[in-house]
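Notes follow the structure.
The complex appears here minus one protein chain, its other protein chains still in place.
The first chain written gets the first letter, and so on, giving A and B; residue counts start at 1 in each chain.
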Amino acid sequence: MSRAGSLRGYILIRIALMVPMVWVLLTVVFLMMRVAPGDPISATLGGKLSPADLDERREALGFDRSLFVQYLEYLWDAVRFQFGTTITDGQTIGSILVENGGATLTLTVAALVFALVVGLPLGLIAGRYRETLPDAAIRIFAILGYAAPPFFIGLLAQLLFAKNLDWLPASKMASPIVQAQAETYTHILIIDLAIDGNWDGVWDVVKHLILPAVTLGLLVMGVFIRLVRVNVGQALGGDYVEAARARGVPERRVVSRHAFRNALVPVVTVMGLQVALLLGGAVLTEQTFSWPGLGTRLLQYLNSRDYIGVQGLITVFALVVVVISLLIDIINALIDPRVRY
Amino acid sequence: MRAHRMAVLGCTALLAVAACGGSDDDGGGGENAPSGGGGNADTYVLGTTDKVVALDPVGAYDLASQQLIGNIYQNLLSVPAGGNTPEPDAAESCDWSDDKTYVCKLKPDLKFSSGDPLTAEDVKFSLERMLKIADPTGPYTLLGSLDSVEATDPQTVTMKLKKVDATWPFILTHNVAAIVPDEIYSDSEKQPDDKIVGSGPYKLDKYTPNQQAVFSANPEYNGPNKPQTPKVLVQYFEQASALKLAIEQGDVDVAYRSLSPTDIEALRNSNAGVKVVDGEGTEIRYAVFNVKKKPVDNVAVRQAIAQIVDRQAIVDSIYKGTATPLYSTVPSAFPGAKESFKDKYGDPDPAKAKQLLDDAGVQTPVELDAWYTPTHYGPVEVDLWNELKRQLEGSGLFKINLDSTEWDQYKEEAFDKGTYYFYGLGWFPDFPDADNYLTPFMRDGGFFVNGYSNEEVNKALDAELASQDSGEREEQFGIVQDIQAEDVPVLPLWEGKQVAAVREGVEGVEKTFDPAFQFRFWLVTKKES
Partner (left out) sequence: MTATTSVTGTPDKAPEAGPPKRRGGLLSRITAPYRQSHGIQRFMLVSGTAISLAMILMAIFAPLLAPYGFDTYQDADGRFPTQGEPSDRNPWGTTVQGFDVMSRAIFGARTAVEVVLLAVAFSLMIGVPLGLISGYIGGWLDRVLVLIMDALFAFPYLLLAIVAAFLLSNTIDSGIVVTAIAITVVYVPQYFRVVRASTLSAREATYIEAARAIGAKPRTVIARYLFPNVIQSVPVIATLNAADAILTLAGLGFLGLGIQPSEAAEWGYDLQRAIADAGAGIWWTALFPGLGIVLAVTGLTLVGEGLNDVLNPTLRRRRVDRPVVQSRRAVGSSAVGPASAPEVEEDAGQ
């Protein structure tokens, strides 16, 4: 692999590599769901109907055709972006994405923003004052943010802020009235409310967003803290910083102009890696806060053994991660000329 | 240091937001637009954790969908609030013209919310399409007795049955017989959720699946159940704990299904402006014996278990007042229900149980494998079976090996393979008739294929199905229940009450708690706050 390649070549090769990976993912998902025990009919009606009745309904859904046939059909549908219709509530995966994707997007973006807003400055402080008490305290804080699972933090947050102090709502994305009144344009509730000029509604959603976003954000905040700390520390030991200091540049300027700026570069890369973590954490956070996102749907379909729902959503999650890591790699390649094929 | 300042600013901003939230959010959401009417709000919010499967009756065989469908559509007959027998609803009158033909005359001037008139053609269309589409998740099997349906004139529906079936009027009250407009609905496909049209008291304005359903009073409705509140919002929650917090904070006005017994108890005792209302329910829990497998193939073993089980203790310690002991698989609210198990066994008595086993020559302690499923019926199921185990082992007569499997494997082992011989199940009715609690369990192995079959039981069931005299039917039900207590192929444990938590000022919820298991939106009002 030559090091001095073209940017375009790099991008093309990366996209080409994506195809087999996506295919492997799809196959893995398909196998997982077909091998799984149970089916949606038995899950919902198993306690009411006789086995004969159940069999009849299962046949009607085509569950007993050969596995290979079902696999080919699945691949063919996937290529056309048709991921099917769920059995237990008759929604198409596409419509689920549209209805619930906005909520997950809002949550993850807000969590990311929180993690950056809190994590970057803290990382800077930790890097600047390495090996001292503030550094240790910040590192421990970062570790704690990761160590406490979202459902534990979420539970405590709900108890404290919602139940005891009554400052913030404990669950859902908006009050019932606000949601009933909202017109849909982009299917992202907060944006739709803004388009309408319904600022009370926007404020309502923000209030609902705070606890879940912080809960989820704490998870990735630690990564940013660690990263910035390390890079700031590194940069502060570098030659040009030494030179600046020798020239008499005040320490403050050294830190903020040289060290911090450099530290930001890999943050973009790392953000891409965090998408997978965020999505996993989002599932738990959404469940805790009754947040109407894709994670909640996924759990719902898992519980009702609706394999089309599970399959469709997991495929979507995996594809999202793949696409985002591709984008990150491209951005990386743009920034850093050393990364090429 | 700039970073320092940034951090401080950031944290302050967050705190400021949280603090601002405090001042705005007093008493929670559910603000109402000023209403004209005398003191009652024009909207109330119902919160629930149930999951809706479909809003077209063709695809809906679950409780959550039924709750909505019962308010959107009309049926020929319905069970009125507080009652337990079908009364005419869309129909003016219904009767048997011969023992297999049922004729209904429709009320005049009925309309759907779209303005289309409701005629006998719509009724015929609805029933036929239910059988034609035969949606795998739908209730079409309930129409098994129907042979043909004709609209003999625009106001008259004639239904011919394949066999004598006294439960038919009850079946007509179920959403399997909900009336849909033939002008709008297709006869081969399920209607999409956002194009739902019915003739019931409420119409569906907006539906976001698994999140919210918005209803308003149907201006074309022409029936006895006039809505008392113009708008109803249904909010769907994932977790019972979130629902509980929501009712405490006033985000919802009614919380119905499914709060845990712990939550209910806490709400009963709290002063957060919430009260708990309950009424008769129809959901039951019972245990099944596979009477062909050792050691429960010996009736003495089953009877001994029935003699020991302390239902009151179970209900008190685990369900905290949300359930009552059940002494027959037919819940007490139904005409014909008989507490046969209580009659036969009286109070829990391990000594009598020992006597039973000794008389039958059974060695004690008897070792049994017991099974339950941990999530399908809710997280409290494990507590129920642990308690049963304790009670049975506490008598010194049994040794219980308790295990659990998830629902898919569970039902396969239990029904298909017959591996389990002592396991737990739950049931909620299709329609409010005692037959629906006897035939599925007692006739020729029941739907769970437990190997029990009794000629006398079958005869009695045939008799009650063939009779239209309620007195006679009750007598036959009694016979079956007595045999049930004698042979113990199933062991009834408890019947659940219908429970809801409501905010102060909300009235009418307890009126809808009856054997029909239908939450009637039109009965509920809320005081203007």
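Simple rule for what comes next: a residue touches a chain if its C-beta (ideal position, glycine included) is under 8 Å from a C-beta of that chain, and two chains touch if they have at least 3 such contacts.
Keep in mind that what you see is a predicted model, and the values were worked out from it rather than measured.
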Among shown chains, those touching the left-out chain: A, B
Of B:S65, B:S145, B:Q235 or B:T405, the residue in touch with the unshown chain: B:T405
Sole residue of B:K124, B:K231 or B:K244 that reaches the chain not shown, by the stated touch rule: B:K244
Sole contact to the chain not displayed, among A:V113, A:L159 or A:L327: A:L159
Sites on chain B contacted by the missing partner chain, in the whole complex: 239-241, 244-245, 248, 260, 262-263, 265-266, 317, 374-375, 379, 382-383, 386, 390, 402-406, 408-409
Residues of chain A in contact with the chain not shown: 20-21, 24-25, 28, 32-33, 35-38, 130-133, 135-136, 139-140, 143-144, 146-149, 151-152, 155-156, 159, 163, 220, 222-223, 226-227, 229-231, 233-234, 237-238, 245, 265-266, 269-270, 273-274, 276-277, 279-281, 283-284, 287, 298-299, 302, 310, 314, 317-318, 321-322, 325, 332, 336, 338-339
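In this text, only the chains that are shown with their structure count from here on.
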Distance between chain centroids, defined by C-alpha means - chain A, chain B (Å): 37
Chain A partner contacts - residues on chain B that touch it in the complex: 1-4, 6-7, 10-11, 14, 17-19, 21-22, 24-25, 28-31, 43, 45, 51-54, 59, 61-62, 134, 136-137, 141, 190, 193, 206, 208-212, 214, 233, 235, 237-239, 241-242, 245-246, 248-249, 251-252, 375-376, 406-409, 411-412, 415-416, 425-427, 430, 440, 447, 449
Chain A residues touching chain B - in the complex, by the definition given at the top: 37-51, 53, 57-58, 60-61, 87-91, 95-96, 99, 117-118, 120-122, 124-125, 128, 158, 161-163, 165-172, 175-180, 203-204, 206-207, 210, 214, 252, 255-256, 260, 286-290, 292, 296-297, 299-300, 303-305
